[in-house]
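Would you mind keeping the following structure in view while I ask a few things?
For this depiction, one protein chain was excluded, whereas all remaining protein chains were kept in their positions.
Letters A and B mark the chains in the order given here, with residues in each chain numbered from 1 onward.
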Amino acid sequence: MATAQQSAAPTVRRGVQPLRAGEGSSFLWHKLHSLLGIVPIGAFLLEHLLSNFEALKGPIAYGAQVKFLNGLPLVRLLEWVFIFLPILYHACYGVWIWLRGKSNIIYYPWAGNWLYVAQRYTGLIAFAYILQHVIRQRFMGVMLPEHPYAAFHKVQVELSNPWMVAIYIVAMIAICWHFAYGVWLFAAKWGITTGATARKRFGYVCVALGLALAIMGLASIWAFVGPDYKNAPEDPARAVSLLVAPGAVFAPVTARIVSI
Amino acid sequence: MAAPRIIVVGGGLAGLAAVIKIAEAGGSVDLFSIVPVKRSHSVCAQGGINAAKNLKGEGDTTWKHFDDTVYGGDFLANQTPVKAMCEAAPAIIDLLDRMGVPFNRTPEGLLDFRRFGGTLYNRTAFAGATTGQQLLYALDEQVRRYESEGKVKKYEGWEFLSAVIDSKGVARGITALDLRTMELRSFAADAIILATGGIGAIFGKSTNSVVCTGSAQSAVFQQGVYYANGELVQVHPTTIPGEDKLRLMSESARGEGGRVWVPRTPGDKRPVKQIPESERFYFLEEWYPKYGNLVPRDIATRAIHKVVYENHMGIDGQPMVYLDLTHIDRATLDRKLGGILDIYEKFVGVDPHEEPMKIFPGMHYTMGGLWVDFNQMTNIPGVFAAGEAEYQYHGANRLGANSLLSCIYGGFISGPNALTYAKSLPAAEGDGGHTAELTRQSEINDRLLKNEGKENPFKLWRELGDTMTKHATVIRYNKGLKQADEKIVELLDRYNNVSLADRSQWANTSFAFARQLKNMLEISRVVVQGAILRDESRGAHYKPDFPERNDEKFLKTGKASFTGLADGPRFEYEEVDTQFITPRPRRYDAAS
Partner (left out) sequence: MATKTVTFEIKRQASPDAPAAWERFELEWRPGMNVTTAMMDIAANPVTADGQPTTPVTYDSNCLEEICGSCAMRINGKARMACSALVDNLEQPIRVEPLSKFPLVRDLQVDRSVLFENLKAVKAWIPIDGTYDLGSGPRVYPQQQEVNYPFSNCISCTCCMEVCPQFNEDTGFVGAATIAQVKLFNNHPTGKVLKEERLRALAGDGGIQECGFAQNCVEVCPKRIPLTNAISDVSRDVLLQKAKDFFAK
């Protein structure tokens, strides 16, 4: 029929595209990112902070903890599968998430929005910090798996630089923040805390968790830079066995070690 | 022969209801709407939808619903379609329920019902105070389902301009304007259904949405469709006065126990909550003891008018009265009326849980509309109409919560009838009039775009609104109506000098508005002249000079037809179908 009826020229849709219902695999990668943040990364963080806490008991105890950890069966495999690779994935995918979000905090300065932004920046700090931390503490200098008792000294040397102390403090806070809020996010986004009140209550729990971890972590840093264990020997275990010369520089330290 | 193609214009309840029925029966539909259909004016309906389900043990029946509707409409409605609608209502509620409308429930999980104006029964199903929104969404979702199955094609952001009528006077499609690209196109169809809503915009400020201009009805009226009972316009008793519109405060507020009052002492200076019960004038309850606050809308509106303008008892001397809900507990109010109380608080800044609302009547609904037969077809073959755009179900006054019903019912009737009609339609000769109509429309467009003059269409519209509100709403005098008609003629003349501030060809809203305005002016004349001719008082149409109903002369449907002459439309009158209920005096003040 000769009417003016005609189909409109197909137009390319501008702007955000509709949901690709059921297509693609980003769901899996996203959830993997989210899960890895809790286990094993979160679990490892707890372990690490607890281990660090041993530093408050001195170089020997700290070394013993390092030794214990390095004595676990298949430890090198565990280290890669449960620590390095998950962190690497979590971090890289996290950066990808960060790049794709468009923060609008200047227009909407609301609490949740601040936390959203903070989660991204704390994540970035954590990633940068962990990268250098692993390289410098795990793969450079004295190899701790072979020389666990050198751990305290190694960290202490690292923290002899005040800039490094500052970096450690900032990173410690950022990581604890990132983890604590990550736990909260996990509960919210995996449908555990589905109600607003539940999320609020669990928010308090996570604040407490984050604070506790941060305090623990900062206390551990203090153990390395504080006056108690100044100038720890590279091998405190040997230092103990050589405790024949009173008046040695390490006397106060070793005295404590002996008292353990 | 290819499957019939139906065009539905308007995506409110009536349009969507028609679309669903056609798609379900295997027809294919092109659905045109100015706004995305989910934003249609039906969304504004608040209180509920009537059906005599008799779930409250009151002995309600569809006959009583029918009787209340006919009586409420002062016997001007043809009884056959009204009876059929009331009989279909319970099944429509069931269907909506199945579609997922979140109706309020009784503890047993059944539909809850509340009372509305003009009845003594709890007959109104409701979803909070956003029933229209919920119903519209339910239909919108079903249409989206058909759309995703390819049975419906939506043209959202298109404005209907005219019907395409062939040399034999049969509709063959429509012309429409893409409001974004400003492209003018014609679309072929075997039948068209106009479900284009009310005409509130001719009153300037009303409870209607911006798109309710009546432009489409007026366009086909100017092409030869009768416009029936145009003078019958409902003014809702309780609206929130505003600068841009009058926001509806649902009748359900009174259905849930809201009371209308003014201080007995005019200009009482005490804070409202300190005025003791004995010094409050609950005028509806005193004047209409049987129905109380739930008299029909025309009655309540006139009562408020009387209190304000004759008794000079408006709050602080202003044209406002109290609608009081503060005696009802907060939880109940939130559960049953939350949506409307939010609106009041947002726009007025006062919490209606704590303080009585200040309200005043405002233009609300068009009882009149395109003339249709019992199959919902107008006098032009192939042009159907449904919903508020047609005149059929409400007589001289619509009862609250009957409009959602009539929209859906009208859509359900018109859809299948249009399909049946289309199936037996012989092929058009030539191009069915498409080229001619496109040419006519593009000439109108060109003239408007090029027109040089001093008139701004938006200013003309404001003048029209002021005139119509002043002369053609609650109280009507022939003298005032004649002044209004003269004013409209003046505006039509000045319309020829309209000059557009925007002559661009992209999303030009003033161009679209100017086209609507012309149609608004034409339909305004129908309203005003119809009112002049109806020398009686019936339902919402009230003339103090003719205070009684005159069945002998005016128990008739007025049908206006367009002449194009300076005198305006021509009127003829048609008998009303009163075969089931004999007209009786309509008195809500006495027990009847």
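Brief remarks on what is shown
Definition applied: contacts are C-beta pairs under 8 Å (C-beta built on N, C-alpha and C of every residue); 3 or more make two chains touch, one makes a residue touch a chain.
Predicted model, so just to flag it, every value in this text is computed and none were measured.
Residue B:38 is the one among B:38, B:172 or B:259 that touches the chain not shown.
Residue in contact with the omitted chain (choice from B:13, B:191 or B:343): B:343. Touch with the chain that is not drawn comes from one residue among A:73, A:112 or A:227, which is A:112.
Interface residues of subunit B with the unshown chain, by the touch rule above, are 20-21, 24, 35-36, 38-41, 43-44, 91, 94-95, 97-100, 102-111, 127-128, 130, 133-134, 137-138, 141-142, 144-145, 147-148, 156, 180, 209-211, 242-245, 247-248, 335, 339, 343, 346-349, 412, 456, 458-459, 462, 501-502, 504, 506-510, 513. Mapped onto subunit A, contacts with the missing chain fall at residues 13-28, 30-31, 97, 99-104, 106-108, 110-113, 115-116, 119, 185, 188-196, 199.
Rule of thumb we're sticking to: only the chains that are shown with their structure count from here on.
Averaging C-alpha coordinates per chain places the centre of subunit A 63 Å away from that of subunit B.
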